[in-house]
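Of the protein chains in this complex, one is absent; all others appear in place.
Think of it as A, B and C in the order they're written, each chain with its own count starting at 1.
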Amino acid sequence: MTEAWKRRLFALAALTVAGGALTYLSMGDLGENLVYYWSPTELHDAPNALQATVRLGGLVVPGTMNWDRDNSHVTFDVTDGNKTVSVDSSSNPPAMFREGIGVVVEGKLGGDGVFRSERVMVKHSNEYQAPEGDHQENWKSSIAGEE
Amino acid sequence: MPKWEHIAGLLGLITLIVGHYLGLFWAPPERMMGDVGRLFYVHVPVAMFAMLVFCVAFVGALGYLLTSRMEADWLNEAAIEVGVVMNVLLLMLGSIWGKPTWGVWWTWDPRLTSATVMLLTFVGVILLRQATQSPEKRATWSAVATVLAFVNVPVTYMSVKWWRSIHQMQSTPETVSEPMVFVFRVNLLAMALLMTWFIARRWRIAKHRAMAEAPAPLPPAPQVTS
Amino acid sequence: MNVIRQTFEVLRKELLVEWRSPARVSGLFFFALAMLLMVAFASPTEGILRTQAGGTLWISLLLASTRSMDQSWSTEMEHGAAEGMLLWPVEPVAIYYGKALANTAILLAVTVAIFPLMVGLYDVPVRGDLSMLAAIAVMGCAALAAPGTLYGLITAQARGASVLLPLLMFPLVVPALLAASRGTMVVIEGDPMLQGSSWLSLLVAFNAIHWSLSGLFFGRVLEDG
Partner (left out) sequence: MTPLLAQGTGMIQGGWEFVWAGYGLTWLIFGGYAISLIVRSPTGGDLS
């Protein structure tokens, strides 16, 4: 085997290893484990969840929101469809906060099962929609008129 | 006789004015975000082109490693600088959008973290270039450092899919309603034309500097030993 | 194969040099120890030290490693420029892997020495699995050594090497630093979400990428340098 072929072979091997590692990162189970926030089910199942400051993510259960704006205090339940955790936050959530929206809260799970948080973040979906109803139609006809 | 890139640049400027006018005044407010949703038309194109420009830098780096042609190194130099400018703008726009929608200016979620790492790695490459005098060494080292830094770019792009994150998934035309897609495409086109002008102009500066450094017309520049 | 034997020859030579004059290893050890102490002095409460122990440990090792990586090339540089190494009767790839393995071993030695001290000084409980800790230490040190050895050769020849190396290396090793410190915390605090093996596999993937790519480019850097 000549020198040049040896080099090419090594380059091929190196690129395969690097590519394989990147593929593993994308296909492997890392995404399910190394997460930015936990679901309520995972928080329930975790043996040592009481000790750590964690982020909890899920949907705000409709009908459970209780927002005292003057005292910056809001309580609501967060669910992933399986388990539900009550959240008690001492700060005003952002304006997009509403019942049924996705949220990520940062805080600690207390011994009484209530998750105390000082940071409520809203998780927006990747859908961007024009206002419903008349507006929508107006914009559509406006585009048709332009083109 | 104006150079070809000025035509692209001028068209880009006009398209950006039109695109921003449409985004600010013509497009409908987003259903939940209201007028704040108009940031979509600047943030998302900047994000896409920041990564795309780093892809151009990567192509330049590979081109130099494979052919040893200085033109490829100039492309690498130009695209890295433009990419860094775009990346800085991207992080600032994301922060401005994050405050009213998520409720925070910044949080260390996978997307924001990997986008910051992307900026820092390419700033490192610029500093390495500045610390090196010999053109050949600079080209080789910069190409190698670019390839290693580029590993993080697909990770940044995929981070919202790979990890559970607060950042929304990449938007597609299916997830964005019709008039918004149209305005978005105008802004994408503006960004493409402007990036062409930026990279081409920066490439000429790099070429001019290289000519000043090695005025000899010899194809292989004299080896400078340290 | 020939290259593998050459790699171990380079590794043996490097470790022999360290063994005969251990100034570099002991210097690194005291540097990392000083870092741990400085963080302790600067911390308002001891509880913070405990919750941040994994991060502090790996930041100390990272800073110590940047002191070490360009030194790894300085002896070669003293005998002329990098071109001198091209005259060695070994493949450039073997030089890289030999050096990188030696740097990994040196960092690992510092880690082994510093970890019990940290456990004592920071009053850290060790609840988790020690074999997991060992695996994270080996993979973490290897992850710092792989890009560090390559960039050490580059910055040793550039202006302002001592500033440049950290600037290039720090952002590149962020994923490894994150995985190693979180993985260490998992061992220290116990593993509420069973993340330990995931952090470890992230480290393994990082190592696979950087050990292969750096080895691929090293010959080019050496020849053009």
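As a working rule, a contact is a pair of C-beta atoms (placed from the backbone, for glycine too) under 8 Å apart; a residue touches a chain by one contact, two chains touch by 3 or more.
These numbers come from a predicted model, not from an experiment.
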{"item": "Omitted chain's touching partners, listed by label", "value": "A, B"}
{"item": "Missing-partner contacts on chain A, residue numbers", "value": "65, 67, 69, 92, 94-99, 101"}
{"item": "Missing-partner contacts on chain B, residue numbers", "value": "1-3, 6, 16, 20, 23-24, 31-36, 38-39, 42-43, 46, 82, 85, 88-89, 92-93, 96-97, 99-101, 194, 198, 201-202, 204-205, 207-208"}
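Criterion: only the chains that are shown with their structure count from here on.
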{"item": "Pairwise touch network: line, ring, star, complete, or other", "value": "complete"}
{"item": "Chain pair, A-B or A-C, that carries the greater number of C-beta contacts", "value": "A-B"}
{"item": "For chain A paired with chain C, centre-to-centre distance based on mean C-alpha positions, whole Å", "value": "33"}
{"item": "Centroid distance [mean C-alpha coordinates] between chain B and chain A, Å", "value": "26"}
{"item": "Junction residues of chain C - those touching two or more other chains", "value": "209, 213"}
{"item": "Where chain B touches two or more other chains at once, by residue number", "value": "151, 155"}
{"item": "Interfacial residue positions of chain B with respect to chain A in the complex", "value": "28-33, 37, 40, 100-104, 107, 109-110, 151, 154-155, 158, 161-166, 168-172, 175-180, 182"}
{"item": "Touching residues (chain side chain C, partner chain B) in the complex", "value": "81, 83, 147, 150-151, 154-155, 157-160, 164, 167-168, 170-172, 174-175, 209-210, 213-214, 217, 220-221, 224-225"}
{"item": "Contacting residues of chain A [partner chain C, same complex]", "value": "7, 10-11, 13-15, 17-18, 20-22, 24-25, 28-30, 33-34, 38, 42, 46-49, 51-52"}
